[in-house]
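Note that one protein chain is taken out, while the other chains of the complex remain in position.
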Amino acid sequence: MRYLPGQEVRVADRFHAGHHRTPGYLKGKVGEIQRVHNSFPNPETRAYGGDGLPVQALYQVAFAQNDVWEAYSGRQGDRLCVDIFEHWLEAVE
Amino acid sequence: MTDNEHSHPHGHDHQFPHVPITDEGAAAGRRVRLLEDLLVEHGLVSRDEVRQGIDWLVSRSPADGARLVARAWVDPEFKQRLLADAREAALELGLDPGPSPVVVAVENTEDVHHMVVCTLCSCYPKALLGPPPEWYKSLPYRSRAVSDPRGVLAEFGLDLPDVELRVLDSTADIRYLVIPRRPEGTEGWNEEKLASLVTRDSMIGVANAAAPSASASSARS
Partner (left out) sequence: MDLNRSAHDRGGWPTEELIDRTEHELDDWELRTDALMGALVARGVINLDEMRRAIESMPSPEYEEASYYERWLFAIETLVVEKGLVTQNDLSARLAL
């Protein structure tokens, strides 16, 4: 596990041709590791008949809604928690 | 496309079933039955397996999820086990947690209200809640639950107090279940009665658990 709860991470802002489970609205956004989940087979390769191995670390990452949406109209403390694979995350220096 | 007459431009007879073109359900019904026939003939599935799958699906309802919540409300140590591993907690109560490898229960408190969505498709803990409602799978819910969750809750008639609204987007293999807050006026209620207040929508997070009705709260059991 590369990242720990409380650590700031950025979602990679890259184009991926093909199946992947990192939503477009999060790419490039900065959040905080909320939970470290189990590791899972990689859906990006399983989707094309592969076995998805080696398993990939999965994290629940929390984002401030105001950081994600320019025009967010809810409350200041509202958050968005999303499950993201380790290979889509970068440490924030 | 709306013409139901049996005339065709072709010169030869053919066997196209005469399904009313405007009845999408009938067309889809024919399509899935023919597909199933083909796949059974090719030995890829059996009729029994499909039948069993249907039976399992229709056996699913929010009652199982409601039992988990009701037990958590009366038993703080069970609640901790539920929060640590909802799949194991379900098995503990003899419930079927379904094929998902991980189920996570999240708890609404006086500080946080949770709401669940799957923006990419429709991931949902259907073993514990039954099939998801149509609106959960709909494009506007998938779009706005993350970007305008308070607007969505307002549409559902839920006016949140001054709490953090935490939206969970189920993008991977984790399935999420919300533990709604225990309603006021339910002191001394047994689990079965408490479970009757736990609605499907409260376990998705677009509603609170139902309040006791005036007549029910006066008859503790």
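So that you can tell them apart, the chains are marked A and B in the order they are listed, and the count of residues begins at 1 in each.
Definition applied: contacts are C-beta pairs under 8 Å (C-beta built on N, C-alpha and C of every residue); 3 or more make two chains touch, one makes a residue touch a chain.
Remember, it's a predicted structure, so these values are computed and weren't measured experimentally.
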Problem set entry | Absent-chain contact - pick from B:L120, B:L160 or B:A210 | B:L120
Exercise. Of the residues B:V50, B:V112, B:V163 or B:A210, which one touches the chain left out of the display?
Worked result: B:V50
For this session: State which residues belonging to subunit B touch the missing partner chain.
Result: 15-17, 24-25, 28-29, 31-39, 42, 44-46, 49-54, 56-58, 117, 119-122, 131, 133-135, 137-144, 146-147, 152, 155-156, 169
Exercise. Residues of subunit A in contact with the chain that isn't shown?
Worked result: 18-19, 23-27, 43, 46-49, 52, 68-69
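Basically, only the chains that are shown with their structure count from here on.
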Exercise. Where the centres are mean C-alpha positions, what is the separation of subunit A from subunit B, in Å?
Worked result: 24
Exercise. What does subunit A use to touch subunit B in their complex?
Worked result: 21-23, 25, 37-38, 40, 43, 58, 60, 62, 65, 68-69, 72-75, 77-85
Seminar exercise, completed: The answer for subunit B against subunit A in the complex is residues 101-102, 119-120, 146-151, 162, 164-174
